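Note that one protein chain of the assembly has been removed; the remaining protein chains are unaltered in position.
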Amino acid sequence: MRVSELNSAVDSYKINQASLKAEADSKTYFGFWVYLMTDCVLFASLFATFAVLHANTFNGPSAHSLFSLPYALAETLILLTSSFTCGLAILAAQNKAKRLVLFWLLITFLLGLAFLVLEFREFANFVNQGDSWRRSGFLSSYFTLVATHGLHITIGLLWIGTMMFQVLKKGLNRITVRQLTLMSLFWHFLDLIWIFIFSVVYLISGGLNI
Amino acid sequence: MSTKRKILIIALPVLVVIGLLIVFLSQHNVPVLTPAGTIAAQERNLFVFALILAAFVVIPVYSLTILIALKYRESNKKARYEPNWDHSRVLETIWWGIPMAIIAVLSVVTWTSSHALDPYKPIASVHSTINVEVVSLDWKWLFIYPNQSVASVNQLAIPVNHPVHFYITSDTVMNSFWIPSLGGQIYAMPGMMTQLNLEASKLGSYYGSSANISGKGFAGMHFEALSLNYQAFSSWLHKLSQSRLSLNIANYKKLARPSEYNPVAYYKDPADNLFSDIINQYMTGAKL
Partner (left out) sequence: MYLANLFGRFSGGNVFPTSLVTAAAAIGVVILIIAILLLITLTRRWTWLWREWLTTTNHKKIGVMYLIVAILMLLRGASDAAMMRLQQATSVGSSHGFMSASMFQQVASAHGTIMIFFAAMGLMFGLINLVLPLQIGARDVAFPFMNATSFWLFAAGALLINVSLGLGDFSAAGWLAYPPLSELKYSPTTGVDYWIWSLQIAGIGSLMSGINFITTILKERARGMSLMKMPLFSWSVLGAMVLVAFAFPILTVTLALLALDRTLGTHFFTAGGGGNAMMYVNLIWAWGHPEVYILVLPAFGIFSEVVSTFSSKSLFGYKSMVWAIMAIVVLSYGVWLHHFFTMGAGANVNAVFGIATMLIAIPTGVKIFNWLFTMYRGRIRFTSPMIWFMGFIFLFTMGGVAGVLMAVPAIDFQLHNSLFLVAHFHTMIVSGVLFGYFAGITYWFPKVFGFRLNDKLGKYAAYLWIIGFVVAFGPLYILGLMGATRRLDHYSAATGWHLLFVTAGIGGAIIACGIAVQFVQVIYSIIKRDETKDITGDPWNGRTLEWSTASPPPFYNFAVLPVVRSRDAFWDMKHRKDLPESEIVALHLPKNTPAGLFIAVFAFIFGFSMIWHLWVLAPIGLIGIILTVLIRTTSGEHEEIVSVKTINQIEASMTSWKDYARE
């Protein structure tokens, strides 16, 4: 085999590998979008449950008497900000700025954690008042819907944590950037779900008692 | 084997089965097909009508299948073979069209019959309507006659040709109240009230049961539905009013305890608002 032939063979191999990798990325993104859609259906079912049960207070407290809008608004703002900082992390990743990525990831993580703490405190408050998920169908559906979102946030935090660890160790290669992108999709998705929770649970069902 | 013999081998057992079926059906009571109530009769007619309509699809499908399978079998080299003939706009329009036409007809029937035979719709009649409150318990049926102030367990009596309005709930899990000779069923659910309107057109004793699994004693949860003339019905009510037991709260609670294959029992003087109190337990947590 002549050198030129060999070179072109090597080139075509490289092109082949590059297109294979692009294909692998594209199917991972696609699969993840399909997953997010199934998660959407999952939350839709929980929203439907809440819609059916929100008036079934069984002589217990109603949404109106229970929720404090400013508190929920604080949670919302924190989560929205975390979505923004998560976007900044992705922007930094595209610019190959590793330390900046780590910084924004850390901020996102802390904001997520703060959200979770606030949510936990709200739950603890209700339970201490005797208004736990056992009290009524309404409270069962409230706790389950919000806690399922909280569970997703917990998984998200775990993911952010491992991403920070991976970026620290491996730098910004194709795989870590891909995982970062997926993670940010997940995080934005959770933000979107929260907007719905805020609107349906706290605003509409809570009756705008500012 | 010749084709004729093959056809015979398939056709013979089919004929034998149809013969046996006719003999069986003529000797047994098939309540859904031989109704004893006005609602059941209309439902049966609807059943037969839909079946005939379906025959317009079934008969072509069955005959086409047999004809095509026989003619285009591999061993028949005389048959035309066109391996690439795979679409025909005309044919496909036909078999999108025929089912659509049939379903269109059936849709109209469905719409009108759903309203005409709505179980909640009272039956218009010159005769007075009897109200019966039905409670499904573990594992028996309680029938309360609020206007006559009597109650019975696992035996229902109604006057023939009188509309009967059933108000139905459950003081246990979900059941389904069904007397096939008289008409369709409806669920009995705790904390909720469903309704059913029936009317017997023949005298007799009919089988009623729960059509929805409700636990250990479910199979024994059947009852007798008596269709009586008005006089016999009155004396049946009188018999109940002479019962030693009255259905006060204490006796009701005793009755509501789980029991299997419960015998028929009669009660007088059911507690006031017993039926709605049973429902309210589940709505507000109020105790009986």
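Which chain is which? They are A and B, in the order written, and residues in each are numbered from 1.
To be clear about the criterion, a residue touches a chain if its C-beta (ideal position, glycine included) is under 8 Å from a C-beta of that chain, and two chains touch if they have at least 3 such contacts.
All values derive from a computational prediction rather than experimental measurement.
Novice: Among the chains you can see, which ones touch the chain that has been omitted?
Specialist: Taking every chain of the complex into account, the missing one touches A, B.
Novice: In the complete assembly, which of B:V132, B:M189 or B:L274 touches the absent chain?
Specialist: Among B:V132, B:M189 or B:L274, only B:M189 touches the chain that is not shown.
Novice: Hey, which of A:F84, A:F103 or A:W133 is the one touching the hidden chain?
Specialist: From the options A:F84, A:F103 or A:W133, the contact with the absent chain belongs to A:W133.
Novice: For chain A, which residues reach the chain that was dropped from this view?
Specialist: 13, 16, 20, 23, 26-27, 30-31, 34-35, 37-39, 41-42, 45-46, 48-49, 52-53, 56-58, 60, 133-134, 136-138, 140-141, 143-144, 158, 162, 165-166, 179
Novice: Give me the chain B residues in contact with the hidden chain, please.
Specialist: 17, 21, 24-25, 28-33, 40, 42-44, 46-47, 50-51, 54, 57-58, 61-62, 64-65, 68-69, 72-74, 79-88, 91-92, 95-96, 98-100, 103, 106-107, 109-111, 113-121, 172-174, 176, 178, 180-181, 183-187, 189-192, 194-195, 207, 209-220, 222, 260, 281-283, 285
In this text, only the chains that are shown with their structure count from here on.
Novice: Taking the mean of the C-alpha atoms as each chain's centre, how many Å separate chain A from chain B?
Specialist: Taking the average C-alpha coordinate of chain A and of chain B, the gap between them is 50 Å.
Novice: Considering only the defined contacts, which chain A positions touch chain B in the complex?
Specialist: Listed in rising order, the residues are 58-59.
Novice: Mind pulling up the chain B residues that touch chain A in the complex?
Specialist: 284-285
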